[in-house]
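A selection of the complex's chains, in situ.
Per-chain residue numbering starts at 1, and chain names A, B, C and D are given in the order in which the chains are listed.
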Amino acid sequence: MLFLVKMDVDIPAEFDAEKASQLKLVEKSRFQELQRSGKWRHIWRVVGQYANVSIFDVDSNAELHDLLVTLPLYPFMTVTVRPLCRHPSSIYEDDR
Amino acid sequence: MLFLVKMDVDIPAEFDAEKASQLKLVEKSRFQELQRSGKWRHIWRVVGQYANVSIFDVDSNAELHDLLVTLPLYPFMTVTVRPLCRHPSSIYEDDR
Amino acid sequence: MLFLVKMDVDIPAEFDAEKASQLKLVEKSRFQELQRSGKWRHIWRVVGQYANVSIFDVDSNAELHDLLVTLPLYPFMTVTVRPLCRHPSSIYEDDR
Amino acid sequence: MLFLVKMDVDIPAEFDAEKASQLKLVEKSRFQELQRSGKWRHIWRVVGQYANVSIFDVDSNAELHDLLVTLPLYPFMTVTVRPLCRHPSSIYEDDR
């Protein structure tokens, strides 16, 4: 089940720089684990912003919520979620 | 080069129904041709709306503009375009 | 899987009154069938508006999309969809 | 008398973590007392957000206001209230 998720990240200037770097490292590792599992299907940078647009493929709303709120950078994110479904014209299995 | 495109379609109630059906057929065939070419990489329905969210992979802004404005249903669409780029954490070639 | 759905209905003044009445009858019967099946769990009127707020309980995004776009009054609706999940504090099974 | 209430919670990063945990515990206990009394009829998490969507069943606007502003986390909430009423098509007593 697919969802379009946009994450805007805003780490305050006064936040400890080293702690931020470490959080980003953990975030990246957590992301790659989820991408390999197929749950976090796609991620792209939004040009000019500290933000990404992602496609999640999960079994339920609850699973998506749990994945998002346990991200290391979640406390600094504004998240919007839009449920998607297969487009009848698509010729690819991947767009289910 | 990737773009997130959202297309909201609004065909007025008074528009000729048969003409609309024919336009949708041509649209579908044009879409599948573009999807096969790799230009229109992904398409998904937005749940509850006559709208789609798509990923385009084109060589230039101009190419994207030409693809969009020549769609058979373009006169009935509201289109928003958001430029994307590869996320440094992604492990897949596909998210370039 | 739960979704909060808001439906704003706007039937144009020039639309045939009898046809509108008939559509509303079919809509009501379709609604009650879905409510009995447990798919359309709750419905409430928004005070002062021709609109409702509803809770759907469906198996997937695709099922929700299909239920919504096949409603007899769908062509006159503006629909917004917000995915929900169980709140950890809730003591009732029903709020899953 | 029913109301749809959305509560967005935003506890500042610099707020004392232990005090926050304690507030959440008291909030949970207060919530469950209200849910048992039937005043706070439903609660759901909004996917991807520290927010809930709730249905209150109270005797008056004043009672709703008093319930909301005395919640332990109220000082950190942005609250929106939308009055609802029974939908004529509903077959369940519960949607009064």
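One rule holds in what follows: contacts are C-beta pairs under 8 Å (C-beta built on N, C-alpha and C of every residue); 3 or more make two chains touch, one makes a residue touch a chain.
What you see is a predicted model, and the numbers here were worked out from it, not measured in a lab.
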(message) Just want to confirm the stoichiometry: 4 copies shown, so how many copies does the whole thing hold?
(response) 10
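The rule we apply is simple: only the chains that are shown with their structure count from here on.
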(request) Could you tell me the distance, in whole angstrom, between the mean C-alpha positions of subunit B and subunit D? (result) 40
(message) Nearest whole angstrom, what separates the Cα centre of subunit C from the Cα centre of subunit D?
(response) 22
(request) Would you give the residues of subunit A that are in contact with at least 2 other chains, written as numbers and ranges? (result) 2, 61, 64-65, 81, 83-86
(message) Once you draw an edge for every pair of touching chains, what topology comes out, line, ring, star, complete or other?
(response) other
(request) Please list, in label order, each pair of chains that touches. (result) A-B, A-C, A-D, B-C, C-D
(message) So in the complex, the part of subunit C that touches subunit A is made up of which residues?
(response) 1-3, 60-62, 64-65, 81, 83-86
(message) Touching residues of subunit A toward subunit B in the complex: what are they?
(response) 2, 4, 27-28, 31-32, 35-36, 42-47, 52-53, 55, 82-92, 94-95
(request) Mind listing the subunit C positions that touch subunit B in their complex? (result) 5, 12, 15, 61, 64-65, 68-69, 75, 79-81
